[in-house]
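The structure's right below; bear with me while I get my questions together.
Chains shown are a subset, placed as in the full complex.
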Amino acid sequence: MRDLACERGGRLVYDGLSFSLKGGEALVLTGPNGAGKSSLLRQLAGLLDVVRGEIALEGGDPERTPGEQAHYVGHLDALKPSMSVAETIAFWRVFFGSIPQGAETALEALGLLHLADLPVAYLSAGQRRRLSLARLIAVPRPIWLLDEPTVALDAASVARLVRLMKGHLGQGGMIVAATHLDLGLENEKTLRLGAEVVA
Amino acid sequence: MAAMNSLTALQRFHAYANPARFMALSARLVAPLWILSVLVIGAGLWFALFDSPPDYQQGETVRIMYVHVPSAWLAMFGYGVMAFASAVGLVFRHPLSDVCAKSAAPIGAGFTFLALLTGSLWGQPMWGTWWEWDARMTSVLILFFLYLGYIALWATIEEPVRAARAAAVLALVGAINIPIIRYSVVWWNTLHQPASVFRMDGPSIAPAMLLPLGLMGVGFTLLFITLLLVRMRAEVMRRRVRNLRLATAGAAAEG
Amino acid sequence: MMRAFLALLARDLRLAVRLGGGGGMAVFFFLIVISLLPLGIGPDRALLAKVAPGMLWVALLLAALLTLDRLFQADYEDGSLDLLTMGALPLELIVVAKALGHWLTTGLPLVVAAPLLGVLLNLPGEAYPPMMAAMLIGTPALSFLGAIGAALTVGIRRGGLLASLLVLPFYIPVLIFGVGAADATAGGFSGEAGRQSLALLGAVALASLVLGPLGGAAALRANLR
Amino acid sequence: MDEFFHMGGYAFYVWSAYGAAFAVIVALVWQSVADYRAQTRLAETLEKAAGGRVRRAAHREHETGEDAS
């Protein structure tokens, strides 16, 4: 799939906001609290209704919604305390249609391999965060939607994440990330949602 | 994204069917409706209390029928309105139909309650019991539960869009279930022969009774419609309030 | 697709077992309610036998209801449900998987436990086979109808109670026909009525297998976005 | 006249039936009207309080399905 033209507006938060994104490009959403970053990401992921305007995805197979071709990592980590780290990744791999094996690479990529057999309940905030980020690697999908992905991550982990994001862009993937601190990706556009455009 | 486009088309359609027009129209209708319903009910009451004969076997208690039966009718009518509005709201995403469904519920519940109350006030002198697990009474009781559940759902989900759709689903599933429930209750009631063999087919109604019954029926229906309009207007205002508050929240997101 | 379905089912079963929140609880609750009843009604054995089938069914209903919020609430609260909808598996099938899991971890154990409790209420011997049959047919309906209630209340913090309120009216046919099947032999009706109510119960169950996923999916769509 | 109120011995049932009907209906009417008044007043105060932009926003919202649906 090549490039995504997304034009949307409506919902009380912002209006007439529109942008488009090519493969290999990243869009960084900034803006004050309550500007609507999370809302926008949820709409892109198809988790929130689009009131006006539309989200179009050129290329990519037509009968799959953008949501089905995207990864969404939000404030909630979608982890089950009683499942082990390895089980968690394995499940999501199967559910999203790849094979359970080969989850190690994903854990490796986020430095969780040595925790593989630990129940999620024992993980610290940042470890949990890294685990939910591991889905990005575990199942390849062209679009990444990240809502404040660096929350609770230590410096090392942030660096690791940035590396992964660059790799993804390098393979022609797209990233839309809401964050308050600068990630320093190469070809990134920045979309600043201001409070001015309240509905 | 055909779906997306059709949806936006709907949205444009809404831009025309906006609440403002409803508010303008209903504002003109409410007052006359109040007067009309009061008049009709008043006339009905006159005939019901003064100008109709006592029943040959039920005596004066038959006068209860003039409130009981119309209430019972409206209990069912109310659910009909609710279900229909819900269907429209779910299919066409028409905002006002959601408002309509929500507003109809408490009124319908009120009349259902009345049917139950007056019914048992009728039952005590007639069969010497306040309550009988007669099939029809039981199904009305269950109808009352469906109303309560619907209202509770609206009351619990804060976000109107979500609440509307969820409640609509409930109303429709309920509408599908009502016949099943009704049938099962009748089947159950005839399986164990009920203690009292009383059937509520009602006495073959004499015309002298039919007039007040009819008047009360029409009057209650008018009242229902009037109340529905008022509640819908209140609901629209409530949503305006909510939007103003949200706008404040958004504006609060100062840079 | 099929593999995703199975994966989800397996995960739910595993979680239910690990949490211990699974069938065990429901059965335990069932047991306790049933053993409360004699305390309430008094030890009159004839009276107990009379009310036994009805009581068993009512207790079964309650036990099933109390576990409804396990269906979607947990997955909603931790964001799993959002991700599940982003897979290829249609929402209806997700609901089926969850309802099925609920039945396997709740309905089935309850049915297995029922005969033991029948003894407590000294249910007459010939009433057992039809009752078991009725429960086996009826309990899936409880899970699938329950899915609607659970889906309707999914956003709500502790919606478990509300869910049961919404669902209870829909359980009434199951209750009536279920009891009818057991009663038919217990109270001295003709077995005719019994077979009839079993048939009707089957019909209700089939209807719920369709209505549940559709209604549940619709309700989830309403609540998720 | 008393014999009218007496309702052939069924006074209690008949009159409490009508009384109940009256009570329920009055309650419904009162609650509906009061609610309408309250919401309207609230909306007016909020619109005064809010800045011009916000008010326009609220009204624009008002025309979209989002608002009333």
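Each chain carries a letter (A, B, C and D) given by its place in the written order, and its residues are counted from 1.
Everything that follows uses one rule, which is that a residue touches a chain if its C-beta (ideal position, glycine included) is under 8 Å from a C-beta of that chain, and two chains touch if they have at least 3 such contacts.
In this text, all values refer to a predicted model and were calculated from it rather than measured experimentally.
J.: What stoichiometry, expressed in the displayed chain labels, describes the complete complex in this file?
T.: A x2, B x1, C x2, D x1
Keep in mind that, in the parts below, only the chains that are shown with their structure count from here on.
J.: Pick out whichever of the two, B-D or A-C, is joined by more C-beta pairs in contact.
T.: B-D
J.: Taking each chain's centre as the mean of its CA atoms, how far is subunit B from subunit D in angstrom?
T.: 15
J.: Subunit B to subunit C: how many Å between their CA centres?
T.: About 30 Å, centre to centre.
J.: Based only on mean CA positions, could you tell me how far subunit A sits from subunit D in angstrom?
T.: 47
J.: Show the residues in subunit D shared as contacts by 2 or more other chains, in ascending order.
T.: Expected reply: 53-54, 57-58, 61, 64-66.
J.: By the touch rule stated above, which residues of subunit C touch at least two different other chains?
T.: There are none in subunit C.
J.: Which positions of subunit B touch subunit D when the two form their complex?
T.: Contact set of subunit B toward subunit D: 10-11, 14-15, 18-20, 49-50, 54, 59-61, 63-64, 67-68, 71, 89, 93-96, 98-99, 106-107, 110-111, 113-114, 117-118, 121-122, 124-125, 160-161, 164, 223, 227, 230-231, 233-234, 236-241, 243-245, 247-248, 250-251.
J.: Can you list the residues on subunit A that touch subunit C in the complex?
T.: For this pair, the touching residues of subunit A are 45-49, 64, 67-68, 70-72, 74-80, 82-83, 87, 91-92, 94-97, 135.
J.: Give every residue of subunit C touching subunit A within the complex, in rising order.
T.: Spelled out, the residues of subunit C in touch with subunit A are 3-4, 7-8, 11, 14-15, 18-19, 77-80, 82-89, 224-225.
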